[in-house]
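Presented below is the structure to which this report refers.
Below, a portion of the complex is reproduced, with chain positions unchanged.
Lettered A, B and C in written order, each chain numbered from 1.
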Amino acid sequence: MTTLRVFVYNPNSSQAMTQLIARSARDAAGSGIEIVAACGPATVPPSIEGHHDEAMAVPPMLDALRRAEADGAAAHVIACFDDPGLGAAREVTAGPVIGIAQAAMQVACIVASRFSVVTTLPRSIPIIEDLALRYGMAHALRRVRAVDLPVLALEADPAQARALLLREIRDARDHDGAEAVILGCAGMSDMCQSLSAETGIPVIDGVHAAVRLAGALAAGGYRTAKTGAYAWPRDKSGDLDHTAAPLRKPAQ
Amino acid sequence: MTTLRVFVYNPNSSQAMTQLIARSARDAAGSGIEIVAACGPATVPPSIEGHHDEAMAVPPMLDALRRAEADGAAAHVIACFDDPGLGAAREVTAGPVIGIAQAAMQVACIVASRFSVVTTLPRSIPIIEDLALRYGMAHALRRVRAVDLPVLALEADPAQARALLLREIRDARDHDGAEAVILGCAGMSDMCQSLSAETGIPVIDGVHAAVRLAGALAAGGYRTAKTGAYAWPRDKSGDLDHTAAPLRKPAQ
Amino acid sequence: MTTLRVFVYNPNSSQAMTQLIARSARDAAGSGIEIVAACGPATVPPSIEGHHDEAMAVPPMLDALRRAEADGAAAHVIACFDDPGLGAAREVTAGPVIGIAQAAMQVACIVASRFSVVTTLPRSIPIIEDLALRYGMAHALRRVRAVDLPVLALEADPAQARALLLREIRDARDHDGAEAVILGCAGMSDMCQSLSAETGIPVIDGVHAAVRLAGALAAGGYRTAKTGAYAWPRDKSGDLDHTAAPLRKPAQ
């Protein structure tokens, strides 16, 4: 059986979180799927906590995705719940790119009619709401809740983090009318299954969902559409002296 | 390696179409996924061409899904582009239920920013538009086009059907601004790959997408949420004489 | 004066509830309107509490509507707040079909700018929210509340049911910013007027609203459009051997 490679990229520079993500990814990977995980270089923030951090993390991510594809990756996962640079990532690769927020929300919309998201910092709440709007799932999103802990503190005290998550998930289940809860941060990957067991509702981890979807799409031969928003970037290196490089005319 | 069973149900009674669907499903199934396909009994319409047909087809479908799950199916695919009875199907099963329209639209929204749908009958156009609205993907849907041929005529003259589809896909690519096209009928499954090759844009088949997603979700251990809209139906057999069966209180 | 017949169909099999509904319907019927009420056969659930129940109830409902129209009904009311099978019902009849949820919401949007709905079971909350979305009234819907009592328990202890409803209506008025409240279950029909008097805000019963609208539309000569989503189902009985019955080509 052919093995398909799924490249799982953590846009921040935290190797500890990357190991956690890689572990979740491998647990999620089906047979025939090989996981290669990487994270951003030391020059990018150690955690992604807002638009600025996203912006700094995206250029190295694009390089990493291109190299991963050249090295044989058939699909890519962006393992950060802000889905940073999703459009750009789809431009520079042929294999499908799955953001863990979009993946988790898609899965939530198959297993439930309403869901909430629990994330780390309050400042991420409007960002995640905007993702739901962008993906068309705002009608199914009950509420985005924050445990008010920085991403990296989850690793520092997992027990406290788990207790906080458990409380939010119960509140989402009992008060939001959420039938499922999405954990809104890649650093929460490993807590997912036990939280589900304890609360009695699906608790969805984005890395897990994204790796499953990535494997399915790669094996299904799906590739990113290249005639519109995700077309290959045009090589403009010769443009500045007005010798416009030939335009690869997109359709429409 | 454990094999997971995905049950693919064609709600209409056309065995010819079911064979076509089963073939596509098996092509789509990854390793470790076993496909069991079935269709509706002779009492349901031979093709689903509107709400009435959907309604007639759903009760036998619910029985079939229950039996399939009792027989070991881990996930289910409703192989009709109207996604008939999707909510009911999710109530009577534990394993995730994927409708081929929702699956195709979710995949389209990963590989493209805009897509069109090509279906058989004009009367299906508003129905498919309403599905896109329901799934939150109306913003990404450019247009629903119809080749104006009944579902079963596709089998009668595949060459003509293909020619009509090809023309609509090209028009969608060139005039709608569609970056991908979804084939909006389960009976079109087998034409998908060659149409994609010929038009240069992703042409997505719902059966293929749904089977891939179903396999991924089953292998990922995802199960339908049971505390809200998709809760198990309550047994009301003793209610009519006011001895209300104990209410299994859902959360919230 | 010509009498117009409005057929009021309760999709579940509870004769007690049907009598209650018929009484409300007759109170609501204007002069010149004759009410014929019926309910589902014993084979359908005694109450409709979710998608599964809806699905089981719809096929017999379609038969009943067809027969009622053959017997002279000029319009039809589906007396279940899930508006089950509304699209299918509109396909198999010529006279307009009014679901009590759509009717109640339309009336609410004439007499108020914002409304809440009070229903029986929590699991119905997302279903009713989705109806509001479908009908375009989500912006006017403040909240869907549930008294957490099965439909048939309303008949068992009307006083308790009324007390629960009263409390929810007051909360909706005082906390949701609702200017009117819709009772979201056909079984609540008879409590409506006194609740309105007691709370000082319009409390709208779907059966009452739907019968009024049905009478108005029937008398106005309105008939369902037959060139698109609600076209007559095509007779496909000869299709399976590829002798496609002549297609009644809809417009567009």
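One rule holds in what follows: contacts are C-beta pairs under 8 Å (C-beta built on N, C-alpha and C of every residue); 3 or more make two chains touch, one makes a residue touch a chain.
Given the structure is predicted, the values throughout are model-derived calculations rather than measurements.
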item	value
Per this structure file, total copies of the shared sequence (3 shown)	6
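Basically, only the chains that are shown with their structure count from here on.
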item	value
Geometric centre: closest chain by C-alpha means	B
Centre distance in Å when chain A and chain B are each reduced to the mean of their C-alpha atoms	26
Euclidean distance of C-alpha centroids - chain A vs chain C, Å	42
Two or more partner chains touched - positions in chain B	87, 90, 228-230, 251-252
List of chain B residues in touch with chain C within their complex	13-14, 45-47, 49-56, 58-59, 62, 85, 87-88, 90-92, 121-123, 125-127, 130, 133-134, 148, 150, 152-153, 155-156, 228-231, 233-234, 236, 239-240, 242, 244, 247, 249-252
Sites on chain A touched by chain C in the complex	113-114, 139, 177, 179
Residues on chain A engaged by chain B in the complex (per definition of touch)	1, 28, 30-32, 87, 90, 96-98, 102, 106-107, 109-114, 135-140, 173-177, 179-180, 200-202, 204, 208-209, 212-213, 215-217, 219-220, 222-225, 227-230, 251-252
